[in-house]
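Note that one protein chain is taken out, while the other chains of the complex remain in position.
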Amino acid sequence: MKYFAKFGDIEREFHFDRSGGQLRASCGDRSWNVDLAMVGDGAFSLIVDGRCYDCLIDREEGHSVVQVRGERMVIDIEDERERAAHALASARTGGRQIIEASMPGIVVDVKVEVGQRVEAGQTVVVLEAMKMQNPLAAEADGIVSSVLCKKGLAVAGGAALVEIDPPPEG
Amino acid sequence: MKYFAKFGDIEREFHFDRSGGQLRASCGDRSWNVDLAMVGDGAFSLIVDGRCYDCLIDREEGHSVVQVRGERMVIDIEDERERAAHALASARTGGRQIIEASMPGIVVDVKVEVGQRVEAGQTVVVLEAMKMQNPLAAEADGIVSSVLCKKGLAVAGGAALVEIDPPPEG
Amino acid sequence: MSKPPFKRVLIANRGEIAMRVMRTAREMGIETVAVYSDADRNALHARRADIAVHIGPSAPSESYLRGDKILAAAKQVGADCIHPGYGFLSENAAFSDACEKAGVVFVGPSAHAIRLMGDKVEARRAADAAEVPLVPGLKDDVRDDAVLIEKAAEIGYPVMLKAAAGGGGKGIRIVHEEKKLLQAAELARNEARAAFGDDRVYLEKFVTRPRHVEVQIVADQHGNVTAFGERECSVQRRHQKLVEESPCSVVTPELRERMCDAAQRLARAVGYVGAGTIEFLHSEGEFYFLEMNTRLQVEHPITEMRFGVDLVREMFRVAAGETVMECPEPRGHAIEIRINAEDPETYFPSLGSIRRLNMPGGPGVRLDSCLYRGMEVTPYYDSMLAKLVVHAEDRPRAIERAIRALQEMRLVGVATSIPVALRALQSELFRSGDYDTSILEKIDRRPPAEMIDVGMLAAAVGHYLHTEEVAAPSATDGLGPRMPMWKVVDRVERLGRRPL
Partner (left out) sequence: MSKPPFKRVLIANRGEIAMRVMRTAREMGIETVAVYSDADRNALHARRADIAVHIGPSAPSESYLRGDKILAAAKQVGADCIHPGYGFLSENAAFSDACEKAGVVFVGPSAHAIRLMGDKVEARRAADAAEVPLVPGLKDDVRDDAVLIEKAAEIGYPVMLKAAAGGGGKGIRIVHEEKKLLQAAELARNEARAAFGDDRVYLEKFVTRPRHVEVQIVADQHGNVTAFGERECSVQRRHQKLVEESPCSVVTPELRERMCDAAQRLARAVGYVGAGTIEFLHSEGEFYFLEMNTRLQVEHPITEMRFGVDLVREMFRVAAGETVMECPEPRGHAIEIRINAEDPETYFPSLGSIRRLNMPGGPGVRLDSCLYRGMEVTPYYDSMLAKLVVHAEDRPRAIERAIRALQEMRLVGVATSIPVALRALQSELFRSGDYDTSILEKIDRRPPAEMIDVGMLAAAVGHYLHTEEVAAPSATDGLGPRMPMWKVVDRVERLGRRPL
């Protein structure tokens, strides 16, 4: 089975192979002997070709947060089966965008109404958190299908605020 | 209900009373307004007559380990019901002493045999741990009824090593 | 222990600075009183104080900014002084006044000094009078558009518009060409009004290759002002400092003396008492007065480590009428890194619960923090969670030590500024010492290639072992014993995520 890892704009495909009690990972023309042992309290000792890396791996839905030597990388990770399932699910939503609260905060402005046409990059909601105002923008052109928040509302991180349907074809 | 706390040779009896959302603890002729709130990760914020104490309370079987301001106190604690139950259980063992390993270690000497008469304070087993030899002594006079270890044996902390029955009456 | 200068201090703050003040107070034998809002019921500062007083809802405007409630709390518990920390009421002249009227010592300057230095226009005037060099610009707010345009042309673009009541980088706009001047002034006024309730802005030259260099002073009630050298604070994002160091690589002994003299002159001229910081803009070998912060500064620990002093102790001492210490010989080099809960890409705040925590240690490492396992990072307050401060024999060693300590520190639950600080410290630009406030825009902020390789591999192998276990929980191939560990980890993680 293939494993797909994505960090920012870097995408890699990993394969794993076990033989003789040794785990070998490969990615393109590179490969490594790998050992990953859980230490406890979220820490893992990763050994790659004899080099130690004291990692914290925090597995969450669809991605892992890896911390190692001061770095913190949020890495999207899925295997072949999950990728197929995600593609299917994505096809079902038919390109609908959901604008979510990037962090817990207070909605200080709602810039759109249901039925309004929006362009990619256009601010739809302004969220205030940590004393700063953060504009949330549409990722693609579309038509606002529902507004799930209003000015003054305190929202949790990840809360859906606005739904935008794709623009009519043509 | 009464609560009995014991720390070293200090024994105290506490009573609690709730009224008007306020918890009042009393012990002899002293009493305090008390609030204990769990903070998380084992920490408790204890407020006694308006003074804060950031405590760690680790409840274990029959005692609590309280850590506060650098102190660590192992406090035997039982309520009336538990005391009655313990008294009953103690009566059943009929005064038999069990010499236990005070810590995990290796038995380096067994000084007694079954049937041997021992006196209070007499060393029965020598346990080596952390590079030190620790003699374990009988607490009271008696007759060795069973030897549950032998030289060279690695034992866990709390393991029973020797049982000593009380001496025959008279 | 010698007799404490006060009996009981109320610390009118929260977070790491409340802990910082509390530590020194405790060491001096001064009893500590914490105040806390709803959101801070479990906060470390509220738990570790001798007495804690609840002062209201989570919003600062209803708790930590409420001078009346805080003063009432001080009276209620019999505190004989109030330490304001930084932020909140620390530069609020009315609060300093109210404390004086109530007979509680405000551990900070007089209302007069706060007022004077808090008004940027007045402060520039005072600095000018004390012969402290100023950036070319206007000493007054100008409302006439034509005059503004004319003066900006005189000073020469780029120019800067700053809120008179601003501070901490807020309410600053840079204008590169005349046609954007009026619109920028309008926006600056609006922002200033919204943020500070005062829409005055002033105009000044935007200097080239600016470095932010500041001088720490402590002044007593007897006219003595001690200057504890300078701090370099040019590593900033969003006009907020991220990495500070002392000494500054480009400040010569001669320049240092001039800067310290200027700082002492200004403090004396305004009858200053307490700890204060005179911020200068350093540009191409010259320095200009920026502003004076009439309080303890976030980055004060680098001065403490280098000079071997306790500035909070000095604050308590001079507030009680004692004489300020003389400046000892400095030693080595110190660097501070602010650990903020923020996205290292966007610098947006990152909220969440601190589920795991690994603290750095070893030689030359100091950590000032309010962190504890289970702590909630809420949207109500500043995103700074901790300050990592290192000290070593010289600058190159201090840089390596800072990197080493940052690599030891880990927080699970929020993103932090650690990776960005690492990038800065590892950059050639920082190591050269020849950097300015644009440094963070100039460096590559991505992790090193090796760490990207390791991170992606770790995520992939973790996922592989996990899915393998799910698919065949009873598989045994010699690596079997490792697999059930995933179960444990998942269970611990799930539990850890519960609100405790």
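Note that the chains take the letters A, B and C in the order they are written out, and that residue 1 is the start of every chain.
Here is the rule we use: a contact is a pair of C-beta atoms (placed from the backbone, for glycine too) under 8 Å apart; a residue touches a chain by one contact, two chains touch by 3 or more.
Please read these numbers as outputs of a predicted model, since none were measured by experiment.
Of the candidate positions B:L46, B:I98, B:A137 or B:L153, contact with the hidden chain is made by B:L46.
Within the full complex, the residue among B:I98, B:A129 or B:I143 touching the omitted chain is B:A129. Touch with the chain omitted from the figure is made, among B:C55, B:V110 or B:I164, by B:C55. With the whole complex as reference, residues 37-41, 43, 45, 47, 50-52, 54 of chain A touch the missing chain. Where chain C meets the chain that is not shown, the touching residues are 1-2, 19-20, 23-24, 26-29, 48, 301, 304, 308-310, 312, 328-329, 331-332, 358-359, 361-369, 372, 391-393, 396-397, 400-401, 404, 408, 488, 491-492, 495, 498, 500.
Think of the hidden chain as still there; on chain B it touches residues 1, 3, 5, 7-8, 10, 12, 14, 16, 18, 21, 23, 25, 27, 32, 34, 36-38, 41-42, 44, 46, 48, 53, 55-59, 63-75, 77-79, 102-106, 129-132, 134, 157.
Criterion: only the chains that are shown with their structure count from here on.
Relative to chain B, the most remote chain by averaged C-alpha coordinates is A.
Centre-to-centre, using mean CA coordinates, chain A is 52 Å away from chain B.
The distance from the centre of chain B to the centre of chain C, with each centre set as the mean of the Cα atoms, comes to 49 Å.
Of all residues in chain B, none touches 2 or more other chains.
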